[in-house]
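Sharing a structure with you now.
All protein chains but one are shown at their positions in the complex.
By written order: A and B. Residues from 1 in each chain.
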Amino acid sequence: MKVEITVNGASTSADVEPRLLLAHYLRDVLGLKATNIGCDTTSCGACTVLLDGESVKSCTLLAAQVDGGEVTTLEGLSPDGADLHPVAAAFRTEHGLQCGFCTPGMVMAAVGLLSENPKPTEREVREGLEGNLCRCTGYHNIVRAVIAASGQDPDEVQGGTLRRASTEGVEAAPGFSTGDGA
Amino acid sequence: MIPVGFTYERPETLDAALALLAEHGDDAKVLAGGHSLLPVMKLRLAAPELVIDIGRLGELRYTRVDGDELAIGAGTRHHDLATSDVVEAEAPLLGAVARTVGDPQVRHRGTLGGSLAHADPASDLPAAVLALGGAIVLRGPRGERKVPVEEFFTGLFSTALEPDELVVEIRVPRTGSAGWAYEKFTRRANDWAIVAVAVVDGRVGLVNMGSTALRASATEAALASGASIPDAAALADQDTDPPGDLAATPAYRRHLARVLTRRALTTAAH
Partner (left out) sequence: MSIMGTRVVRVEDPAFLSRGARYTDDLDLVGALHLTLVRSPLAHARIEAIDVGEARSAPGVVGVFTGADVDLAPALLFGGANDKMVRQFLAKDVVRFVGEPVAAVLTEEAYQGQDAADLVEVDYDPLPVVIDLKAAATDEVLLFPEAGTNTSNGFDHEKDLDPNLFDGCEVVVTRELVNQRLAASPLETRAAAAEWGEDGRVTLWCSTQNAQDTRSEVAGWLGIDAAQLRVITPDVGGGFGAKIGADPEFALVVWLAKQVGRPVRWTETRSENMTGMVQGRAQLQTVTIGGDRDGTVRAYRLDVLQDAGAYPRLGAVLPMFTRMMAPAVYDIERVESRARVLVTNTTSVAAYRGAGRPEATAAIERAMDLFAAEIGMDPAEVRRRNLLKPDQFPLTTKGGAPYDSGEYEKALDKVLDAVGYADLRAEQAARRERGDTMQIGIGVSVFVEITGGGAFKESAAVEVHPDGTVTVLTGTSPHGQGHATAWAMLASEHLDIPVEKITVKHGDTDLIPRGSGTMGSRSLQTGGVAVYQAAGELVEVAKQRAADLLEANVDDLVVERGAVVVRGTDTAVSLADLAEREKLRVDTRFDSGAPTFPFGAHVAVALVDVESGKAVIDKIVTIDDAGPVLNPLLAEGQRHGGIAQGIAQALLEEVVYDEDGNPVTATFADYGIPSAAELPSFTLLDMATPTHLNPLGVKGIGEAGTIGATPAAQSAVIDALAHLGVRHIDMPLTPLRVWEAIEGAK
């Protein structure tokens, strides 16, 4: 069957099996590989994209269901590595990614979260990202990134629970600085 | 990870959807939000020959006051309920419960009608609707009928819905000023409830204490006859048949039901 989906602002169409998952339409039909698949029980959120502006898990949608709709992936949100989308930029600044596999979905989920709750508390960020699993970061810096992207200071939010390690009283080894600013 | 192949129809109207359903009966499954159906199809635990997508029927997506009831279209998403001013004013329990279902991505897609039709005793909304009372409106070739919610859930994943009918509307009493609370006990935030308790206006709905959502009737009766909250809550697990699994033994679920009922009733009373 034929589906027509606007992806990252561009019209796309293809003849697909009804059972083709949106995630595979994006990855395999369109070649947009940023969106990843991390599980098979709709648990991990690595496949999160925006559908008509709302965050959804593309592994639990048929491309057919999205016919006529508008999808945004990380490639569309933040196409230029040299000029990252503000949420993506915050992830970089706060080191909210390590292996990067959960990251596209995490960034899209964060964008969705902030569109619905522009100034979230730490708890609201943690609960708002309950559908996105990360194994590398322990979430601490992801939460910092989302708070920073919202225009709030992660060092100040909620009594400084997210504050960075302090470099007080650390003697720098020869050749090493104490940590802040290169 | 990949469903067995199927044919797909996306009818443009409710009547067209019903016609398809009448024609294909047991070979077809209805797709609304898809967040109960697609996961089981991906694991190949279900393999319908035809999927009928009603997820875009705008006519099923609304929340409006109708007399002394709140009428909610079956296609209303959990996110809609969670953010609706009308629901907040008229049946705040429903909005609060909808806010706890799954995660934000799931809530953007899952529907109230779908959740009720799926009738998973571990899911949140059936118990909330049961606590609120009211009726489920079904439509089929024989016309429309209203089933009181107490009669809707008939067994494990079973409802009063005939194979050729669809849930089209849910009607709940307007209980805006009545005390309410929802206590949901999970291991992780995104997990199904180990046990949950929905309380509104002296009625108590239980999640995951049997093969369907249940009312804690003994607790309700005790409250109605003037018992204290702790005494009434101690009866919450009567006439229930809680399952045992990795998360909880039946005995633990009974204990949780009593504790959560007491907490929910206490919150609702303030």
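Quick note on the criterion: contacts are C-beta pairs under 8 Å (C-beta built on N, C-alpha and C of every residue); 3 or more make two chains touch, one makes a residue touch a chain.
Small disclaimer: the values here were computed from a predicted structure and weren't measured.
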item: Residue in contact with the excluded chain [from A:5, A:111 or A:129]; value: A:129
item: Missing-partner contacts on chain B, residue numbers; value: 1-2, 4-5, 43-44, 185, 187-190, 194, 246-249, 252, 255-256, 259-260
item: Interface with the undisplayed chain - residues on chain A; value: 17, 19-20, 24, 27-28, 33-44, 46, 74-75, 78-82, 84-85, 88-89, 91-93, 95, 97-104, 107, 122, 125-127, 129-143, 161-173, 175-182
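The rule is short, and it goes like this: only the chains that are shown with their structure count from here on.
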item: Rounded Å distance between chain A and chain B, as computed from the means of their C-alpha atoms; value: 30
item: Complex contact set, residues of chain A against chain B; value: 1, 17-19, 21, 37, 40-43, 45, 48, 51, 54-57, 59-62, 64-65, 67, 109, 112-113, 116, 127-128, 130-132
item: Contacting residues of chain B [partner chain A, same complex]; value: 1-8, 10, 31, 34-35, 38-39, 42-43, 51, 53, 55-56, 79, 83, 102-106, 108-109, 188-190
